[in-house]
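Below is one structure; the comments refer to it alone.
What you see is the complex with one protein chain gone and the rest in place.
Let's look at chain A:
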Amino acid sequence: MASSTAPAQAFRPHADKPRKLAPIRKHGVLYLLSIPGIVYFLIFKYVPLFGSVIAFQNYSIFSGIWHSPWVGLDQFRRMFDYEDFTRILSNTILIGLYDLVFAFPVPIVLALLINELRLLPYKRIVQTAVYLPHFLSWVIVGGIIINFLSPTTGVVNHVLEQVFGIDAVYFLGDNSYIRTILIGSGIWKDSGWGTIIYLAAIVGINPDLYEAAQMDGAGRLRQVWSVTLPAILPTIAILFLLHIGRFLDFGFERVFIFLNPLNSDNGDIIDTFVYRTGLIDQQYSYTTAIGLFKSVVGLLLVVISNALTRKTTGESLY
């Protein structure tokens, strides 16, 4: 088909307009193939993006987006006036911060330890085991952890009672444990998986560097510190940036599963609040304003940390 149309076009007299369209027509199938994907992005990504203007309205489901009254920044003002919002915002920031401080470094350390294993079959077994929890859904992970921590039947409380003689603790019904549970469950689920990228980066290190370090009398620890770590620093920087970009996106599912009225003072985050207030209580415009606020802050965080990382390590996302 392609070879038969090409010479035909050359002889066409008024070829000005057709010549512009000719390449598109020639590969028409390519354009057809791309249509479903493009339509998907337009409908399911761009329509909601433009639909976010309801944050500046007093949206009602009956008047729709075209007839609801515009209220300017009222919804945003309301957001900061509402004292529950400050509590939820500070929860979101604190949980995000704990996640960054405690969960982010774990895969790095784990990857370094796995890399020190010299027995290859053993290394493979360890990797098989630690990748596993990543594939379980948050509901399953939550179910397992809730079972472990149950005050009546949980294994943790049985050990506490029988071995240490401590009374059963209702871990999930207490504001002081919820953040630890949220961060800890994330470490259990995803740290192993997180090592993959670091291990890939470590494999790429030139072995000559280690040889040279050995010649200089560097021990294993020294080699890790002076060869491995600097070599994976760019990877760490990039992943750090990506993590910062998702700082306020701690994840609805994880929190939703562990949240209950007894621990929500410290556990409720923006995502769960938006679900409750927006979807259940139908305060559409107000919660869209909150969501928009979250997206904008996320964008700013990426831009700022990108600039900072570029200055300090020379690495950046764009």
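The definition used in the following text is that contacts are C-beta pairs under 8 Å (C-beta built on N, C-alpha and C of every residue); 3 or more make two chains touch, one makes a residue touch a chain; residues count from 1.
Basically, contacts and distances are computed from a predicted model.
A.B. asks: Out of "Carbohydrate ABC transporter permease", "hydrogenase (acceptor)", "Dihydroorotase" or "Cell division ATP-binding protein FtsE", flag the one the UniProt entry gives for the chain missing from this complex.
C.D. replies: "Carbohydrate ABC transporter permease"
A.B. asks: Could you tell which one of A:Val71, A:Leu117 or A:Leu233 touches the chain left off the display?
C.D. replies: Of all options in A:Val71, A:Leu117 or A:Leu233, contact with the hidden chain holds for A:Leu117.
A.B. asks: Which of these touches the unseen chain: A:Ile93, A:Val126 or A:Ala231?
C.D. replies: A:Val126
A.B. asks: Among A:Phe102, A:Trp225 or A:Phe252, which one touches the chain that has been omitted from the display?
C.D. replies: A:Phe252
A.B. asks: Could you please point out the chain A residues that touch the chain left off the display?
C.D. replies: So the residues of chain A touching the missing chain come out as 1-3, 23-24, 26-31, 33-34, 36-38, 40-41, 43-49, 51-52, 54-55, 65, 110, 113-114, 116-119, 122, 125-133, 135-140, 142-144, 146-148, 150-153, 155, 158, 162, 168, 170, 172-173, 188, 192, 196-197, 200-201, 219-221, 235, 252-253, 256-258, 260-262, 271, 274-275, 278-279, 284, 287-288, 290-292, 294-295, 299, 302.
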